[in-house]
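Let me give you the structure first, and then I'll get to my questions.
Every protein chain of the complex appears in place save one, which is left out.
Right after this comes subunit A.
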Amino acid sequence: MEQLKTIGRELAIGSHGGWGQSKEFLDLVKSIGEARSKAEEDRIILREVESLRRRIAEPDVPRRKMKEYIIRLVYAEMLGHDASFGYIHAVKMTHDDALPLKRTGYLAVTLFLSEDHDLIILIVNTIQKDLRSDNYLVVCAALAAVCKLINEETIPAVLPQVVDLLAHPKEAVRKKAVMALHRFYQRSPASVSHLVSNFRKRLCDNDPGVMGATLCPLFDLICADVNSYKDLVISFVGILKQVAERRLPKTYDYHQMAAPFIQIKLLKILALLGSGDKQASGHMYNVLGDIFRKCEQSSNIGNAVLYESICCVSSIHPNAKLLEAAAEATSKFLKSDSHNLKYMGVDALGRLIRINPDIAEEHQLAVIDCLEDPDDTLKRKTFELLYKMTKSTNVEVIVGRMIEYMINISDNHYKTEIASRCVELAEQFAPTNEWFIQTMNKVFEHAGDLVNVRVAHNLMRLIAEGFGEDDEGAESKLRSSAVDSYLRILGEPKLPSLFLQVICWVLGEYGTADGKYPAAYIIGKLCDVTEALLCDDTVKAYAISAILKICAFEIAEGRKVEMLPECQSLIDELSTSHSTDLQQRAYELQALLCLESQAVESVMPLDASCEDIEIDKNLTFLKDFVQQSIENGATPYIPESERSGMSNVSNFKSQYQHEASSHMLRFEAYELPRPSPAHVIPHVSVPTPIADLFPVPETTCNSETSQASKLPSVAGASSAAHGIKLHLDGVQRRWGRPTYSSSSGPSSTTSTEKTTNGVTHIDGVGSQSRDKLNESRRQQPEVSAEKQKLAASLFGGSAGKTEKKATSTQRAPKGNTRNAERPGAARSRSPETSKEKAAPSVPDLLDLGEPNPTSTTIVDPFKQLEGLVGPAPMPSPLDNSVKTSGFETPDLMAAAYTDLLPSGSSSGSLSSTTTDMYSVDKTSNTATSVPSIKKGPFPQDSLRKDARARQLGVTPTGNNPNLFKDLLG
């Protein structure tokens, strides 16, 4: 038998000639494939790079050889080694006439070069030439390169040609031209803003591939400006309806679903268009209902479409029936055993509860299971859900859980996110001040370096101002509890800088306020802070200022301040610091210590952090001094508006404005000197030539000037911001679409928010019935008490009714049995599906443990050998004709195509692509049923491949036996 196998191999190699590549290349791939470690792989590649460096520069390298070199370079770069010496050869290869070489050249160039690489300019010319080619495959290759290589500067060089290609007779070219235009839009929306109507046109292309591709740019455009595309709602709904009704060619089917990827894209678009638009949403209800009804739930792809439908339903104007269907689908996801589906279910639930918070109630236990799952991905998704359903009744439990999780993770990106969410929830829903302070302390302690500075400032402000209650007692209680907790926390090592800043500030302001702690004790603690390990200059500045405040309060009270030795040494240290800021603070403290109590009290009044500092803008206290100076012969002050020439310098307000406007170039001439004080408008440096295009600036100018006369500094800040906005507006109006500035976005969000607000309001009442709820739950023995408690604390607020609870828990087991039945049902149907190589029920992750290296070993080898000799592919007589005119008639192409696939491919499917997308194609209908029988593993192929591999010396028993494993098992 061993002998027979050998004969078979030789036969196979004789008829096929290996992989058609040189021994060298095969050896390279083989050694990479068998490399045992990264170090070994690196050695192989370094050697390879050295040899390529020498050989690629040799004169007269044959073109085919060069192609191989280029691919070897791709390998080198892919495995992390620099191959820049060969870039120029890849660029040269794009000039080649032979398509495989040209395309390989383009591929290598797109992999090697970034879009601002110097060599790009050399390729633009080739691309231009190739875009004009008669061979549509060349045009396609060039368009693919356009998508990767053309940057903002080179867009104009190819734009006219790309636009022409939108009307190319070949659908493959049209599709790629649409995507090239999409790329230009991504790179620089302004460059193609006048061409976006082409996307609308291509949406009606009679090739489904072009239509499907056009959805990508349209999605982006609709994201940017929903209102301009409301007229397409009916078209999108119509297309979705036809797709769902299987009116597209069968080649777009995937696992019995009709063009699922196109459906998903359409659903995404509809979600955008229907958001907050009752009328547009009305058009969608029917088709969405159809999709929910028809959707295959046994396959992954069916669930993907279902999930996207849920997203769409939760985004558009709510419809009770659809929401019910969506909730039902979500509950199936959540009850599934698959972690992937659970994940999707948690996400979907998060979307649905925004519309109807009651939906969560039914799934409390499922959600808690997800929260306690060891799978981090699922856990995070669940935290996201909890974040969305937090309210004052459950905030303590949720934030507690979040912090517990936050402490245990090391991923800084996520830590930052979850920390800022904790802060947000705590600020919004904190039940008590103590809890709030404790929570913030924990967040700062464990993620202080990651949270935004703003959060620290908010915390300080909250401690200073209280929670808006007028009760002085509560406020001071909050402060003392903060001081207490901070003094305790200071004992901990390695506190983050931001947290130390907060602590210093609070101790400085309120450390001695309630008389519980003596000043010396607080000062001592503050001195300790500056000696801590992670103390930076900012913390030192906060600390010394805090010490200053405490000293000031003591002096103002008439007490004597005892200077501690460590405090004195701190002052000495800081007064010689490199930081001038620290120096100044140290000297200020020293100076303050010498002042008498009266002066100190007015310099540093007690608890004045919330007082508004009043600034006398008219500087009345200087009147006498000014008067005196003028009498002594000084020139009187001339208000800015009355001066000419140097108008933008003196006034605070105009200085601000100047800063804002100086960001852009001024195109108008400098103004002539104006003698009269009336002309203030020119200070707003709106380019006058286009000022008449938009009427807004004039009114703002007027209001500005009137404001300016009254309160210049306030108007200054706002007008500066206004100034920038003004200009941008003008530019948009000038070049953008006419309707750019009008948007109804905000109005849509407020409507949904209002409903949730209303509900949370009612929820407050619900908490009373929590006890009752617990009671009813205690009767179910199967769920652990702890989990129930958690569920109650999380969902208690939204539950409300006990009867409802009972029914929902009764429903749960029923759902489970249905769930258990489903796999069985799927399996019973599998005889027909399993003939497809990848039936939908095939598990995602294949078992690797199987020792057999090739699937062929199970089959009788003799039979395969017979088979091998049989269908040895003979050179096709069509070869030459394809080369010359293969792309003209679809028939010929179809012939060539089917010739290439001697066994097991759906030949009929090809013809359907040429037919109208909206007509049901009979031939394709019949054709698809045939290939499924022929499909299945190709034992001949496998054996042939195995044989070839052995011939080359790559053995399955080597270091990497998996090289031969069929990916699809």
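One rule holds in what follows: a residue touches a chain if its C-beta (ideal position, glycine included) is under 8 Å from a C-beta of that chain, and two chains touch if they have at least 3 such contacts; residues count from 1.
We take it that contacts and distances are computed from a predicted model.
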Protein name, per the UniProt record, of whichever chain is missing from view ("AP complex subunit sigma", "Trafficking protein particle complex subunit 10", "Phospholipid-transporting ATPase" or "CASP-like protein"): "AP complex subunit sigma"
Given A:Tyr254, A:Tyr285 or A:Tyr521, the one touching the chain that is not displayed: A:Tyr254
Touching residue (missing chain; options A:Val61, A:Leu99 or A:Cys535): A:Leu99
Contacting the left-out chain in the complete assembly, out of A:His81, A:His95, A:Arg246 or A:His457: A:His81
Chain not shown: contacting residue from A:Ile301, A:Ile316 or A:Leu478: A:Ile301
Which residue of A:Met66, A:Val91 or A:Ala172 touches the chain not shown here: A:Ala172
Residue ranges of subunit A at the interface with the undisplayed chain: 19, 21, 26, 29, 32-33, 35-38, 41, 71, 74-75, 77-82, 98-100, 103-104, 107, 111, 113-115, 137, 140, 144, 147, 172, 175-176, 179, 182-183, 186, 209, 212-213, 216, 249, 251-252, 254-255, 259-262, 264-265, 268, 300-301, 303-305, 307-308, 311, 339-340, 342-344, 374-375, 377-378, 380, 413-414, 837-838, 844-846, 848, 855, 876, 878-879, 882-883, 886-887, 893, 896-897, 900-901, 905-906, 909-910, 913, 937-938, 941-942, 945, 949, 954, 960, 962-969
